[in-house]
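Removed: one protein chain of the complex. Kept in place: all other protein chains.
This part shows chain A:
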Amino acid sequence: MSSQGSLRKDGRTFNQLRGMVCDRGLLHRADGSAKWSQDGTSVLVGVYGPKNMPPKREDPEKAVLEVLWKPKSGIQGPEEREAEIILRRTLEAVVLAPLFPRAGISVVVQVIHDDGSLLSCAINAACAALVDAGIPMTGLLASVTIALAKRDDGAGGGAHLQLDPTREEQDGAQATVCLALETTPKAATSNGSVEGEAVVTSTTRGAMAIEEYLEALDRCRMASRTINAFARLSLDKAQRRLELPGT
């Protein structure tokens, strides 16, 4: 392999995330909202609630989460339905729903542009929007997608794992792994021990070897720390912007 082989088409290394941007509180009518962009991929999420639910849908034990996935254009297809379910299950793992019995929380996802790693971007955006809405959660989520490039055009020794793939890389990949990890403060304090990030969601597409999956998992763990650090920084900034009434 030539030396150029260590770089991807957009100039990133195989282990490099795209630049992230997070804006909060963009929607006026929603309780919380966030726009999360990873270069070309961009998602806007609005959170409504906890709010009243029609009696048919309410749960006397906990808040009901509902996720609405709006594609960039057109109407929902089966893929969007699947994304809805994955996102809902992921969020249910971190939201402290039993605090709000009989209430409901709506998460509306609007895809602005899809340039690969869309589900990861949506999970990150949804987490930011939930925080913006002041909904209690057990921890912050960080989601990463990894694409396994076809063996014949990748370098050997695991170099064919592409972190945060673009649409092109994703379409040409042999398999993709999308992982959502939850970071607990234990992990933050104990110098990043590997047990700190708990896998909340793992969805894969295509075929891969077990070793490849484990390698991908490891890289996602590393990347999730970067994402988490970024999310925390942007949260702290946003928070100081709010003024405090005296007690």
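Everything that follows uses one rule, which is that contacts are C-beta pairs under 8 Å (C-beta built on N, C-alpha and C of every residue); 3 or more make two chains touch, one makes a residue touch a chain; residues count from 1.
Heads up, the rule we're going with is that contacts and distances are computed from a predicted model.
Participant: Please identify the absent chain by the protein name in its UniProt record; candidates are "Trafficking protein particle complex subunit", "glutaminase", "Mediator of RNA polymerase II transcription subunit 11" or "Exosome complex component RRP4".
Facilitator: Of "Trafficking protein particle complex subunit", "glutaminase", "Mediator of RNA polymerase II transcription subunit 11" or "Exosome complex component RRP4", the absent chain's UniProt record names it "Exosome complex component RRP4".
Participant: Using the definition of touch stated at the top, determine which of A:Glu84, A:Asp115, A:Asp132 or A:Glu212 touches the missing chain.
Facilitator: A:Asp132
Participant: May I ask you to list the residues on chain A that touch the chain which is not drawn?
Facilitator: These residues of chain A touch the chain that is not shown: 31-32, 49-52, 60, 96, 100-103, 131-140, 183-186, 188-189, 232, 235-236, 239-247.
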